[in-house]
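Left out: one protein chain. Kept in place: all the others.
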Amino acid sequence: MADLLLEYDDPDRLMAAARRLREAERRFEAITPYPLEGLAELTGFAEAHVPKLALAGGVLGAVLGFGGQVATNLLYPIDVGGRPPVAWQGFALVTALIAIFTAMLFALGGMLALNRLPKLRHPVFDDPRMSLAEPDRFFLLIPEGEREGLPELDPRRAAEVPR
Amino acid sequence: MPQIFTPSADTWPRVGVGLGIVAVTAAILLGAGLVQSAYVTSVDWVVDQPVPFSHLHHAGELGIDCRYCHAGVESAPNAGLPATEVCMTCHSQIWTGAPMLAPVRESLAKGEPLRWNRVARLPDYAYFDHSIHVSRGVPCVECHGRVDEMPLMKRGEPFTMAFCLDCHRDPAPHLRPPDQVTRMDWSDWTAERAADYGRRAMEAHHIEPSRLDDCGVCHR
Amino acid sequence: MTDAALDPIDRITRIPGDFPAPRAWWICFGVSLALLLLFLVSVGVLLVFGVGVWGNNIPVNWGLAIVNYVWFLGIGHAGTLISALLLLTGTTRRNALNRFAEAMTLFSVICAGLFPVLHLGRPWLFYWMAPYPNTMTVWPQFKSPLAWDFFAVLIYLIGSILFWYLGAIPDFAAMRDRSRSRFAQVAFGLAALGWRGEARHWARWRQAYRLVAALAVPLVFGVTASYALLFAAGPVPGWASGIFPAYFFCGAIFSGFAVVAIIAVTLRHALGLGALVTRSHLNLIGQLLLATGFMTGYGYAADAFTALWSGDAREIATLHDRWTGAYAWSYWGAVALNFLPLQLLWFRRVRVSPVPLALIGLSVTIGMWLERYMLLVTGLYRDWLVSSWGIYHASFWEWALFAGMIGVFLAPFLLFVRFLPVMSVFELREARHEKREAGHG
């Protein structure tokens, strides 16, 4: 019962191994100290949930912000220079600010939720060489069920990560 | 590198955040409840007085009009607290030896006023004038509650800004004929009757709610 | 510890563990703690004795508190804007500048936000600006820029924190894996939220980060618009001007870049970051300073022109007061400090030399403060009625609060420099990797 952890010291070699895994249609995960262009797509990542969530957050914020201002002006109408109680021009700025705020919140929260973070204790941290601080440590994590009949992956080191 | 966090480390922050959310929600709800509670608004809290004067007895059972003692209510901002002489108008002859009334007699003898403790009090930044309210027919009971049922004086309504504004924005249901302002029991007036009377009274007195909630009406 | 020890990028994550200039840091931190103490004392005096300890009064009722508010908020604009705009335009030179510029934003927005709260008279009731159900049954006046301003500053502060934190999560993870002490491991571990750099995590992180950056740009405009309209909506000659939002925006970015220049040069020198904050970065800052300086200069010219062109006697009188009145020193001081040394930046040699660049930044920082002072006081001290004319002098406690507020800015900023990575390490690595890839291709 253990996943396979492969270590690379070079991003290009990791990318090459990832491409081979992709061709062999394996599920796997890559761990890198900085984002590598195209790597997520090789692991099967193809989603745009974060932008959609942010849009939803923005719409929600705009509705709440504008609705809140309309509601408070109807609850306590203040006559300022004869302006109507519901003056949408006057509400535009605060509506936009709140919409931006909730969109930001949803983008951050959505990113964390989709990534299942925070996750302080994870099996990969058991590996003694696991570190995001070193610029030359890149990892591939292959789940237990996918380990049979792997193509040649040419890692610097291979280790097992118990589940 | 080895694991930094124990297996339970992921649980504790979640529990902490959950408890935090519960605590913040509870604090907000408690705060909201507190500002409306009798503890803050003083409603129904009896205030200690030098003499345990009973409005229940004098106003309720004896039926003495409010204005017998609070003589300024129709013409002055303050309703007026009765001078010791007003008490002694009757108590020079009845209950003359009652120990309860000793401070009153002492006050008269020494010429020093009794120090009553304030029950119905507005903050200093709120301007309030009894005379206009009384002359337009806001009955005593609207703000002071059933004084005729209070053995010891207590605040009948929360004197919050919301309490004032509720009436200022919609005075109709609260208005009564000015010649009956001191009447306490209005249970025979249905809501429709009150609304109808209020509507006509507002027309007659040119009461415009749109002006009654201007800041300057109360904060001068 | 192979060749990584020589790697300039790698050094960033080692700064907290092995700080290169502890003596200088302690001296600076001591000074900022003293200023912080001054802040606490002057706030205490203010709370005990009331706003009467300040010099502002009718007609100049805003005074130094709002001057400093606008000034700090202006400085606070550059960090987020520089970071967000350069990210969206894909400029890799951003990576050496964004983290500390964002930190600068955070702390100066906190300072900015404190001023209007403190000048309320009853600061503990500042939450009345927020809409919440209350026993007064009143709500904020959402047609007033004052209510906009509350939302703008608060949301800008929280948004800047989110942007900064989102960008720093991977670096917190790197610091966690670098740290040796248990305390640092746990602290950075909690801050990193268990970040482990999985490819799909990076992909989602990048989506979120670019979105937040894109949202931060209009947020910056919203904040300047709200406090510029605070002035422009008032019937005060010299204020009621449609150019104010744009004028304030340029001025804000200008002063912000000036402070970025000072901080970049100082950190480069103190932490030995010459290999990362290169001449090319200094050149970029210099160019931005020059450009925004000219935009601000255009604001001055347009302001004077519209006053003269309007034919409005009051507007012209206010302009005349600015040039020759009791506060002419603030107008000409602003012009001299903002625009004269700036002309040196036409020369590339000046732009890439650290000390002159920092000095020009300092000059602009002071000049922009004078401009805020000039705008506010000259607008107010000649009221509509001659009987209401008055002169404003900031009192001792106003100056003390201002000096103390610099401590409020410096103390956390120095802690940031001391204990957190001052640059975005993973982004620097990513940029270097991409550069190499481009070289191979």
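Just so it is clear, A, B and C label the chains in written order, and each chain counts residues from 1 on its own.
Please note the rule applied: contacts are C-beta pairs under 8 Å (C-beta built on N, C-alpha and C of every residue); 3 or more make two chains touch, one makes a residue touch a chain.
Keep in mind that, in the parts below, contacts and distances are computed from a predicted model.
In the listed set "Ion-translocating oxidoreductase complex subunit A", "Acyl-CoA dehydrogenase", "MnhG/PhaG family monovalent cation/proton antiporter" or "Cytochrome c", the entry agreeing with the UniProt name of the missing subunit chain is "Cytochrome c".
Residue-wise, the contact with the chain that is not shown comes from B:Asp65, picked out of B:Asp44, B:Asp65 or B:Glu149. When the full complex is taken into account, the listed residue touching the unshown chain is B:Pro113, out of B:Gly16, B:Pro113, B:Pro151 or B:Pro209. Although one chain is not drawn, the whole complex shows that of B:Val35, B:Val51 or B:Met88 it is B:Met88 that touches it.
By the touch definition given at the top, subunit B reaches the unshown chain through residues 62-65, 67-68, 71, 77-78, 81, 83, 85-86, 88-90, 92-95, 112-113, 115-116, 118, 123-125, 179.
Just so we're on the same page, only the chains that are shown with their structure count from here on.
Averaged C-alpha coordinates give centres for subunit A and subunit B that are 57 Å from one another.
For this pair, subunit B with subunit C, the centres built from the Cα atoms lie 50 Å apart.
Note: centroid distance subunit A to subunit C, computed from Cα atoms, is 29 Å. Counting partner chains per residue, subunit C has residues 137-138, 176-177, 189-190, 194 touching two or more of them.
For subunit B, residues that reach two or more other chains under the stated contact definition are 1, 4-5, 10, 13. On the subunit A side of its complex with subunit B, the touching residues are 118-121, 125-126, 128-131. On subunit C, the positions that touch subunit A within their shared complex are 4, 7, 9-10, 13, 131, 137-144, 147-148, 151-152, 155, 158-159, 162-163, 165-166, 170, 173-178, 189-190, 193-208, 211-212, 215-216, 218-219, 222, 225-226, 426-427, 429-430, 433-434. Across the interface of their complex, subunit B is touched by residues 133-138, 176-177, 185-186, 189-190, 194 of subunit C.
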